[in-house]
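One structure coming up, written as structure tokens, with questions to follow.
Heads up, one of the protein chains got dropped from this complex, but the rest are sitting where they should.
By written order: A, B, C, D and E. Residues from 1 in each chain.
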Amino acid sequence: MTALGANPEEIVEQLQRCTAATLTGWLHGRGYRNAFIANLHCVRPDLRMVGRARTVRFVPLRPDLAELFPNREENPHRKAVEQIGAGEVLVVDAHGNDEGGIFGDIMSARLKAQGAAGLVVDGCLRDVWQIQALDLPVYTCHVHAAAVGRALSAVEMDGIVACGGVAVRPGDYLVGDPDGVVVVPAALAAEAASYGDEHEALESYIRERVLGGATLAHAYPPSEALRAEYERQRRR
Amino acid sequence: MTALGANPEEIVEQLQRCTAATLTGWLHGRGYRNAFIANLHCVRPDLRMVGRARTVRFVPLRPDLAELFPNREENPHRKAVEQIGAGEVLVVDAHGNDEGGIFGDIMSARLKAQGAAGLVVDGCLRDVWQIQALDLPVYTCHVHAAAVGRALSAVEMDGIVACGGVAVRPGDYLVGDPDGVVVVPAALAAEAASYGDEHEALESYIRERVLGGATLAHAYPPSEALRAEYERQRRR
Amino acid sequence: MTALGANPEEIVEQLQRCTAATLTGWLHGRGYRNAFIANLHCVRPDLRMVGRARTVRFVPLRPDLAELFPNREENPHRKAVEQIGAGEVLVVDAHGNDEGGIFGDIMSARLKAQGAAGLVVDGCLRDVWQIQALDLPVYTCHVHAAAVGRALSAVEMDGIVACGGVAVRPGDYLVGDPDGVVVVPAALAAEAASYGDEHEALESYIRERVLGGATLAHAYPPSEALRAEYERQRRR
Amino acid sequence: MTALGANPEEIVEQLQRCTAATLTGWLHGRGYRNAFIANLHCVRPDLRMVGRARTVRFVPLRPDLAELFPNREENPHRKAVEQIGAGEVLVVDAHGNDEGGIFGDIMSARLKAQGAAGLVVDGCLRDVWQIQALDLPVYTCHVHAAAVGRALSAVEMDGIVACGGVAVRPGDYLVGDPDGVVVVPAALAAEAASYGDEHEALESYIRERVLGGATLAHAYPPSEALRAEYERQRRR
Amino acid sequence: MTALGANPEEIVEQLQRCTAATLTGWLHGRGYRNAFIANLHCVRPDLRMVGRARTVRFVPLRPDLAELFPNREENPHRKAVEQIGAGEVLVVDAHGNDEGGIFGDIMSARLKAQGAAGLVVDGCLRDVWQIQALDLPVYTCHVHAAAVGRALSAVEMDGIVACGGVAVRPGDYLVGDPDGVVVVPAALAAEAASYGDEHEALESYIRERVLGGATLAHAYPPSEALRAEYERQRRR
Partner (left out) sequence: MTALGANPEEIVEQLQRCTAATLTGWLHGRGYRNAFIANLHCVRPDLRMVGRARTVRFVPLRPDLAELFPNREENPHRKAVEQIGAGEVLVVDAHGNDEGGIFGDIMSARLKAQGAAGLVVDGCLRDVWQIQALDLPVYTCHVHAAAVGRALSAVEMDGIVACGGVAVRPGDYLVGDPDGVVVVPAALAAEAASYGDEHEALESYIRERVLGGATLAHAYPPSEALRAEYERQRRR
């Protein structure tokens, strides 16, 4: 097996070679049956997303929540965007709201400028085609041109949240590809990344063999014979 | 207008004479456009619910959340049930989960024994017909016979939550009737209760007049003439 | 076959002995494949509804629609309620809106006082338990305690409308039972009523025979033998 | 523990004292995570359902399927109804279809006359209030007054089916209460019934104690002390 | 501020530089809280749509509606297509029907040949990839290969309609981009277009500054300092 990542940089590098499918399967085997956020629209299917979670939680709007953050820059929505670090993914708990865009092009541009690794919104985007131009991996439930201020209020930053039916804790590793986004708990990330990186290489080999005519019985899962061939070919 | 309630007991007493419809309308006029929790199943339509909110928030299950509350009695779900006070309503944020009952008959019985005023679950109940026997006003989204421990973890007590698309803060007054549940912010409760109590009396009068043949133009909203009759009749 | 109703009173009397299921089946055979309004909540399952359609059509609210009916009593919503005749059913096209009650207890009471035969709302009611007390057959999609004025505007009275996926024309006969509501075009009503009235008597006979042990092959559809028995028993 | 049922009659008798919630929980512990059929409308909440599964599977209508069963009595829908035995529950796989009633009052009456223990329809009923009069436990997804012949064709009897998201095999024990219906594999039924019967007695005791003021820490799950009291009380 | 468009051509020209998000926000501020049609599939995201509304309204099919337009060319569906003018957008009210395509390639080609500015269907298209080839901005809810004649009948042209939860009046300006379609009342269009045109230029400037590292506090909304810079740069 690939050596366990000694540090977050190595973990991220390995995760960049992993698919959401492989990581979701591995986590399932560890008892994490509910680690994949489905039903997301992937705004930039050409970009892979890997990064560590920061979170912000919204609740439905009510006027008296405005008193919580009288200073606009203390609002958890804006504060989360300003404090995002390089390589971090902002995860937004908005319980699937479909009434207004939580991120438009400018808030998204700020994330990009800060070096964020991605954005996952359990709610709506607006200005979606300008966001497409940002080279930022973004996942969303819906698109709505209204601004979200009419429907939701941010109440908390960096708490545990629910996003698309999955619990997310700050510091989790999020990995996104066109299938969707998988949430890898930090404590399992080194092992998941090492397994996944290795496993993708094997799956690639199997896929080529299957395209070349190998049967499922021989190749998937790999028979001892195929696995031995794989090991020989790797050593070369 | 009825005198503003000098204390919570008076507010509760007045609210018991108010409908969800009247309070929802009044709050809308005050800018609270989103105060009514719709799409709830009312388990006991014969009981009116009035009480102050306590909250508990769930997120989707993941094994490592178990480490948050190693002592079972500290789990926010159980703790909320044990700490509920007389006249309080437990409000559960479970983002509409439909995979397992968050309250069964025994947890509900404990609420009843503590003097709780009601239970509102943005998720599922189990043992629903035994809960019907408890003389406790209960509102739920769904019914599912599995226990929720397989699907959700409680993470927080007495925070601001989302319940059925409405923000709820601890201390809010919740008023439930067969239409559903309306959330009245504590700071507005005295005024809402006073208005509502008054308004229901007027609506009752109007309804009787309309059943007796009055036209909408005369009675709804009340013309000056009808309002004068109402005032005369009240004074008697 | 029962004689064709010579006039609307006879048609109504016959339809009161027909089920929605029987009429829906008969209309299907005449090419009306889409005559049944499903997914309605029947507020008073103990009351059968039979009456002729009046209609009102709503569209989503926008402020400039207020200019269409500057005089409140000209608003199609209120006008339809004031002009309803005895034995008529008000049919509301609100494309399934779930944001606010189109009828509350007072507007419904006015319908009752006018002798309306029922109310079918492709949208929401409010004050649902007070409406239950009115002895008026009412069918609705949803319940919501807010007033609909915040979400919809009435734009037309007595036009052709869509209600719950079925086209309704003023003058149609509407027949409701706990299954839901079937829409019978006026031109077919005498024949449908005559057929249905007859057919229910036969079905009743079949049901009793089946409960007594008759096989489906013998009784449903009725064999010649069973039909002959039925005819003999009728003549007595 | 209650002795394992030596025969199906004893199993059925014990299951009649079990709730869907208890059995669903026990099956979950045995790896059957998906044994409960949720989202069913329970037509007769006053009746408990216990019986063994017979199945019929429908697919969407297409005219050439008529050639499969040229003899009407061989149609799996009718054949299943004619062949149902006393104490059996007919389970209908119709993948949640909402376009027409699969059972009306006469087909349901035939089930009743044959001594069937119940009916579970992953589709629609018609004539729902006449079915309510039959003293037969019936569960359905929807109600629609059209006859299903316009939408579905029966293709198979007594195969393995999907019903409301749960796999059902002929011979399974089905247990229904107002929460819904749980599917107990035949091989596990004796053990499930014995456990459940026992467990309900304990839960009943706990519920009474909780209503009398016992804390969750003491009573739910039962502490050693409470369990000892329970055992003492039972022996009396 | 940009000068108010003196005529429809100028308004259209300015609106072509506006996003749905900006116009939706501006209309919200004017009390038009419900001006954006969400959940549409944008068939040609590379094309911006701006034009004035013509409308056609459908209701569910019933055979006797055929008598309304015995002459085929008088059918409102066909008539609307034949009468569309250059720069007009056809808006179809079909209450989200998903049973058959209301427009296929040939009807859409006729719109294109007439110079229509776009098509918005609150229902289905068929032949979707041939429609993609037409260089016509088209928005739809669903795709279905059946022809709609089996499910819906057109009943009215150029009335007020509901489309995707928004009221549309003939003559409204419709503006579509990949977020969806916003409905601008004619009486507000000059002002909206002027505001929007101006606002997009400012937002563009802000976006560039944010991508260059400006904080939200400085740039969004623009501080006085940034606004001053923007004004200086514009004057150059």
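As a working rule, a contact is a pair of C-beta atoms (placed from the backbone, for glycine too) under 8 Å apart; a residue touches a chain by one contact, two chains touch by 3 or more.
Predicted, not measured: the structure shown is a model, and the values here were computed from it.
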Neighbouring shown chains of the undisplayed chain, as defined at the top: A, D, E
Residue, one of A:Glu10, A:Asp179 or A:Glu229, that touches the chain absent here: A:Asp179
Which residue of E:Gly104, E:Pro137 or E:Gly165 touches the chain not shown here: E:Gly104
Residues of chain A in contact with the chain not shown: 19-21, 23-25, 28, 33, 36, 38-39, 45, 177-180, 182, 203, 206-207, 210-213, 215-217, 219-220
Chain D residues touching the omitted chain (full complex): 30-35, 58-65, 95-96, 151, 153, 155-156, 159-162, 165-167, 169, 185, 187
Chain E, residues in touch with the chain not shown (by the definition above): 73, 78, 81-82, 98, 101, 104-107, 109-110, 112-113, 126-130, 142-147, 150
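We take it that only the chains that are shown with their structure count from here on.
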Reference interface B-D: repeating pair among C-E, C-D or A-B with over half of contacts shared: C-D
Rotation angle superposing chain C onto its copy chain D by C-alpha atoms, nearest 5 degrees: 120
Centroid distance [mean C-alpha coordinates] between chain E and chain C, Å: 37
Junction residues of chain A, two or more chains touched: none
Overall pattern in which the protein chains touch one another (line/ring/star/complete/other): other
